[in-house]
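Reviewing the structure listed below.
Taken from a larger complex, these chains appear in their original positions, while the remainder are omitted.
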Amino acid sequence: MTRDGRTAYSLREIAGRFGGEIAGDPEIQVQGVATLESATPDRIAFLANARYLPQLKTTRAGAVIVGEPARNSTRLPRIVCPNPYAYFARVSVLFHPAPPLRPGAHASAVIDGSAVVPEDVEIGPGVAVGRDVRIGAGCIIGAGCSLGDGVAIGSGSRLHANVTIYRDCLIGERAILHSGVVIGSDGFGIAMEEGRWLKVPQIGRVVIGNDVEIGANTTVDRGALDDTVIEDGVKLDNLIQVAHNVHIGAHTAIAACVGIAGSSRIGRYCRIGGASGISGHLTIADRVEISAFTLITKSIDRAGTYTGAYPFEPHAAWRRNAAQLRHLAELAQRVRRLEKRRKPPKRSKP
Amino acid sequence: MTRDGRTAYSLREIAGRFGGEIAGDPEIQVQGVATLESATPDRIAFLANARYLPQLKTTRAGAVIVGEPARNSTRLPRIVCPNPYAYFARVSVLFHPAPPLRPGAHASAVIDGSAVVPEDVEIGPGVAVGRDVRIGAGCIIGAGCSLGDGVAIGSGSRLHANVTIYRDCLIGERAILHSGVVIGSDGFGIAMEEGRWLKVPQIGRVVIGNDVEIGANTTVDRGALDDTVIEDGVKLDNLIQVAHNVHIGAHTAIAACVGIAGSSRIGRYCRIGGASGISGHLTIADRVEISAFTLITKSIDRAGTYTGAYPFEPHAAWRRNAAQLRHLAELAQRVRRLEKRRKPPKRSKP
């Protein structure tokens, strides 16, 4: 059920809220969202990727959200809009609002007396809140979370169960931190001295802006001296490593399993593909896209897409080709030698 | 000590339970399992990999489990069987049964009154169980686990400490979920609109079949609209990312550090090597093997082994060869030009 207690909306009502142009019957009612493939007649589906155009022909959906190019690809009642995926996101929120919070701290939560926790905050079982923690209005702190001394969390944020935030780290407003996230663990700072590693104290913080979402089991290390910084609107997927003193520019989105080494600075509106890596002490410009499985080893000063994944093959073919990789410099040398050979005696043109 | 209170079994007794043919003294008693390398005379070891054949000559084990090809490679009392590793697994379970559960919920566990928890379930300290959760008979839920509203877990399952399951996700029977596992976190669904990312509600679930084991700190995201599905008998190692709407076929085994992007469909009986990746929206056939460190970027419709790792070298050699990679298309072009040069004037054969 939606937030206002309704279970169905007509296309006319939806377009009234979110804009777009209706084609077909505006009075058709839908009760939820679905994919083209699995929609039933009481659902509204969407087409955001031409890959799924064939499904538009066969869907059982009662209505669809499409872009201008697909306006005439269906006879279903439809909303035509410039950005069907974003439009769909808004309609989906209409039908699936975040569950209401249940204000108050569970009796088993351990909250230091010095912590500032507004009444409308929900704190789950077994949560540990340290000294001088400040939690903003309307936050939900899931079961088993641990907030170290001096942590501050902006209003409207949600920490799912079992998130850990080390002391003095700052989280902005409307953050979503998924389970297993660790914010503010020590950066990997070690100095070799006489055959032993000395630990370098990590005394910076993690400072996270507003509207940041961080996926399950992602780790963000605190700065060594200065802070690790994640700007507004950054979206991090699961199992990402953000090392000490990294700086991620606003609205950059990073897919799962990425590792970003220490002190690298990533621009705004970048998109970083899954399982890629960024070496330390680099600067990546705004609007850079990095493909999956790519290691960036030098700074990038121009927007664009950068790639470095090895193309896969059936194993036997890979084996033949990869074996030659070890001789590639030599092969190039041999080609140079061939080129240097005197050209064969000229003959008259045929 | 074994489940039936015994501390030793003879080869005759073991073969009576699990089959196989005894060669040598069937009355020899063993008190446990061990590797060939570290076995003492009261242990039974096994040979499942020809790599360890030399150790068969030197082992101090009292008895061994071998396949037909190694039947005569030792004079030790032995059990000869078609699948020594599986046989060994069964013998190891005989000596090391799962520890008995201690029925009942710890006083510090927080269990919603609407949850269904049979009496023979063990629930550890600090566990949080949400509304309408259903836990099957004989489950063990380790300390600090969090089960969201509406979660269901099949009978005989074991959640180690600090597992998180988001609301409405379904886990089958005899599941083993290791510590730090997160099931049902939001998929990475974001839509760009006017310079900001909109969150796309993730309203699907995670649905996991029977006999699934999931390794430590692995994450499985809930579906965006439809469900993320893991079929029966799937085995996932540690630190794996399974994105929204992925479908993993029955009995597929995936090694650690793998990332599977959204909506990809992996067949049955696949084996996926460590730190490999599968791009989104792909279909992988049954019985495909993917080598470690390989990124799969296209659907695979035939069983077989596929590989795409860069072969490592001493750094200086790598540097020389990798530098040429950036000129490979040009090199191929130059070779084409060389081939097009008129052949030198024919001479009579020597």
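Letters A and B name the chains as they come in the text, with residue numbers starting at 1 for each one.
One rule holds for everything that comes next: contacts are C-beta pairs under 8 Å (C-beta built on N, C-alpha and C of every residue); 3 or more make two chains touch, one makes a residue touch a chain.
It should be emphasised that the depicted structure is a prediction, and the values quoted were computed from it without experimental measurement.
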2 chains shown - copies of the sequence in the complete complex:
3
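FYI, only the chains that are shown with their structure count from here on.
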How far, in degrees, do you have to turn chain A to put its CA atoms on top of chain B, rounded to the nearest 5?
120
List the centre-to-centre spacing of chain A and chain B in whole Å, with centres computed as mean CA coordinates.
26
Give every residue of chain A touching chain B within the complex, in rising order.
33-35, 37-38, 51, 83, 85-86, 88-90, 92-93, 96, 106, 108, 124-126, 142-144, 160-162, 176, 178-180, 211, 213, 215-217, 233, 235, 237-239, 251, 253, 255-257, 269, 274-275, 292-293, 309-315, 318-319, 322-323, 325-329, 331-332, 335, 338-339, 343-345, 347
Using the touch definition up top, name the residues of chain B that touch chain A in the complex.
108, 110, 126, 128, 144, 146, 148, 162, 164, 166, 180, 182, 185-186, 188-193, 195-201, 203, 217, 219, 221, 225-226, 239, 241, 243, 257, 259, 261, 275, 277, 279, 281, 290-291, 294-297, 304-311, 313, 317, 320-321, 323-325, 327-328, 331, 334-335, 338, 341-345
